[in-house]
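The next block holds one structure in the form of structure tokens; read it before the comments.
Only one protein chain is missing from this complex, and each of the others stays in its spot.
Chain naming follows the written order as A and B, and within any one chain the residues start at number 1.
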Amino acid sequence: MTRIADDHKGTSHLLMGNEAIARGALEAGVSVAAGYPGTPSSEIISTLAKVPKEHNLYVEWSTNEKVAMEVAAAASFAGLRSMCVLKQNGVNVAADFLLHLSGSGTRGGIIIVPCDDPGALSSINEGESRHFARLLEIPLLEPGNFQEAKDMTKWAFELSEEIRNLVMVRSVTRLSHASGNVIFGELPKEAPRAFFKHDGFILDPMEGIVVSVPVSYRHGQQHEKLKKSIEIFETSPFNIYTGPDNPELLIITASVCDLYTREAVHILGLQDRVGVLKLGTTWPLPPKLMEKVMGRTDKILIIEEVIPFLEENVKILASELAPKIGIKTFFGKRDGSLPMAGELNPDLIISVLVKIFSMRYESMPSSYAEKAETYALKAAPARDLTFCPGCPHRASFWSIHNVLKMDNQEGFVCGDIGCYSLATLPTGFMSLKTMHSMGSGTGVASGFGKLDQFGMEQPILSVCGDSTFFHSVMPALVNAVHHKSNITVVVLDNSGTAMTGFQPHPGLKVDARGNEAPNIDIQAVCEAIGAKVKTSDPFDFDGTQKALFDLLEDKEGVKVLILKQICALSPEKKEKKMFEMSVNIEECLGQSCGCNRLCTRIFRCPGLVWDKDNQTARIDEAICTGCGVCANICPSGAIKKEEVA
Amino acid sequence: MQISGSNELVEQILKNDLCVACGACVGLCPYFKVYRGKVAMTFPCDLTQGRCYAYCPKTEVDYDNLSQTFYGKPYQGSALGEYRRIAASRAGDKMISGPFQNGGTVSALMTLALKTGMIDAAVLTDSDGLIPVPRLITKEEEVVQCASAKYVASPTLSCVNKGVEEGYDRIGVVGTPCQMTAVAQMKCNLLDKADFKDPIAFTVGLFCTWALDFRTFVDFLSDRLDLSTICSMDIPPPPAEVLIVKTADKDIEIPLSDIRPLVLKGCSVCPDMTAEWADVSVGAYEGKPGWNTLIIRSEKGEVMVDEAVKEGFLIVDELPALNLAHLIQGADGKKRRARENIEKAAAGNDSERNKQPAVTENWKMSSFQ
Partner (left out) sequence: MEKTKLSFDPFNLIITGVGGQGNVMASRVLGNMLSHKGFHITIGETFGASQRGGSVMSHVRVSSASSLSPQIARGQAHMIIALEPIEAIRVLMTYGNPEVNVLCNIRPIHPVGVISGELDYPSLEDAKAYVTELSKSAWFVNATDRAMEQMGNPIFGNIILLGALAGTNLLPLDRDDFKMIIQGDMTQDKVKINLDAYDMGMEMVKG
């Protein structure tokens, strides 16, 4: 499809929001891009990583978001344009550095691009990066469509250089992962050179040292820059009002909510009664523009997702401007018109508008709706999330579950974020009993492991992925070893950052751009830290369970079990089945005593289905990936595997 | 009598700590497993009836049914159960010698049973240091390796299930009274399966007053000595009241009063000292080391003993009346204590931890008359 780094100036291309952001960065002449994979942000770095080598770019998947931000900052200090890309949680990880960076100021244009996930479509929280902009006192830009995703990204670099500080460009899942038409601009021709000036006057922002002290001086400078950005925002073309001169209702919105709002207004035919102010620069708000637009009406509805960030900032301005614009009636989250949690969509906005305007609206004929609902209830059983067919995690948790049950001391597993988070569900035999941020499984386990002096005797396990190991497990492991915490850490090494699309990490021999890279060996790291380490193939149940039992019996200090088996979605595995699987229905015990459908009732690989009519398990050839694992769980040996030549 | 499924087994037995880890439920299906002497259910099973429940010696046992099946009459509840005769015995000259705890009667009978083809496999309990290891053997010479007292609960019957799985259909089993009760239930087709076949050809029961919980016993001992140095264990006859742990360089005596708290809770409600449901039962001969007490119960047991004597595998002598009286006294004592413990639990005057709501429902008081 579209080659993102081809010039094509003036032509229209169908781009994913993340690709549009990447294109915007290229048009701005970005030199360095760093990030840590996280849905929905990952495709920005992946796209830039694929840009041909003649465009002298440096792109990396960093060990974690804080490091990514630091890598990008260095480029800015050396006068280059750079960016850091992360999902909402990543901003938390980078926050400590960010607070110092906004204090020290920057040189070459630098932007941070967090992609938030309202509705937590692929997250375990609805965290918000917007309030970080306020906390860090840096400008916040929110593209409202695909063209803006490109154009605002490009502009953000210019703004950053104008104010000599970081600029945040915030996207959300429904923009990052949606696609729309984008008209390309020009790609820059010059190749910038990097040089870090550090011998000038100490307080010179472009030639002195890059530090946040003296704090009150630099902080004051930062506020001067913020004032400058407000001036720029007053006339920004990304803040657009559409609607009648004096609407009955003014909607203030931003980001993808603008598209939902326009859809809702259009469906209800309210174009002549409702005005929409779409803001692209959402913090700090430009007061003159706001005064002008809010002065048009008495009723204001603020539409945004999750926390009432825009709403609160608008209300602060509105109270300051009250002598000029009068007292307004507000609708939004704080009065309950819109929910505080979950993502929005056109229907939610339709229902708010219908209420405000006392209208009637039927989205589908009621007889149809009733019938459709009845049929769906009857014939569309829910689809719970599950590990993919052939996923090594299913095998790993099978062993972990069995060992903990057999060990019979109410041992438990602390987890964190990755595909293996699904082990809170039946697909992972509900093995995870705590689940928080990246790497927190091992940190929490380290704490549990010190509770023996309060009488806690339960065995304590943690799990982490290979990418997560480098991201944030290592400090927790060091902590556990140093404090002699009696825990067993299971590293589920599937050779990639699998959940987000199989990006490389420091444990692999390849980097983001496909170049050969020195790999860091997890086992060697763990041993150097002082843990006892065993390695096993999770598809080998006997070996894995033996290793786990051995480690659990060892009550001294930190043990690590590395379960190594490549992800079923990896390019290597996707191509080829290892085994052709089949079920011998004569031997299948089915529901009788002695089996009771272990494979389909408990193991639940999507590649194995229960044939109700014949009362036997069956392989679904369209789904089965031929990993062969289920043959090892069948108590009667009815599941057969035959090696594919 | 109601035969339930695994959920009831877990609720009534495992959760009430009444499991004695006999191993009868282990290996029947993918769900019951044993590790370090403790039985666990790894995943729930929703069948309403299961062999796990039917075989378990700690769920309600229908003694009348067992007695009707094996002896053609209702259960009498006498101290030693049904038997044909009681004798003293020891291994004969034809039997190879081994590290027998007493007279080697059990080894002699199992060796001969394998030799004559009466059984095609034997299920015994070997040990790895302190850990009892259930074994399924098919060669005569392997029998004597398993000859030693364990005092620790062993999931030996898991090997019966393994033997059936592997296609053996004339299995010989050596086990404790609870294990013999389970085996008797395995032989009864309690679930009325059309294709049922009794896979067990010969059983030898071992006298037993209690067994220790493996895990707590290991913890107890490891506080006192290096486990890897243990050679064997013995409890000499009264009035010694000690457990002797023999290590490479010395014998360590542990008072039985220290050991008793480690006895499995399930043992305290066991009414059977002499393995009433075995073909023959074997125990120590009080005051005569190197000999056994032998109770011959079934016709098959009698044939087997006669054959063993004829072939020179076994020497049989009379058991003095005083020994018999002591045996009856001991067996009666176990029945009485079991009854008292059950009543105590039922009355709820025990500590919270020892509450056994399941017990009253699951034990027939008539069993102890």
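The rule is simple: a contact is a pair of C-beta atoms (placed from the backbone, for glycine too) under 8 Å apart; a residue touches a chain by one contact, two chains touch by 3 or more.
What you are looking at is a predicted structure, and each value in this text was computed from that prediction instead of being measured.
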| message | I'd like to know which visible chains would be in contact with the absent chain if the whole complex were considered. | response | A
| note | Contact with the hidden chain, among A:Val67, A:Cys388, A:Ala512 or A:Leu589, goes to A:Cys388
| said: One chain isn't shown here. Among A:Thr242, A:Asn345, A:Asn479 or A:Ser582, which residue touches it? | reply: A:Asn345
| request: Touching the absent chain in the whole complex: find that residue among A:Asn145, A:Ser337 or A:Gln503. | output: A:Asn145
| task | Considering the whole complex rather than only what is displayed, give the residues of subunit A touching the chain that is not shown. | result | 1, 3, 12-14, 39-40, 121-123, 145-147, 173-175, 177-181, 256, 259-260, 262-264, 267, 345-347, 350, 363-365, 368-369, 371-373, 375-376, 378-388, 419, 421-422, 426-427, 499-500, 597, 600-602, 604, 606, 608-610, 620-623
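One rule holds for everything that comes next: only the chains that are shown with their structure count from here on.
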| Complex contact set, residues of subunit A against subunit B | 401-402, 405-408, 429, 549, 591, 593-596, 598, 602, 633, 635
| task | Enumerate the contact residues on subunit B facing subunit A in the complex. | result | 28-31, 33-36, 38, 40-43, 45-47, 49-51, 191
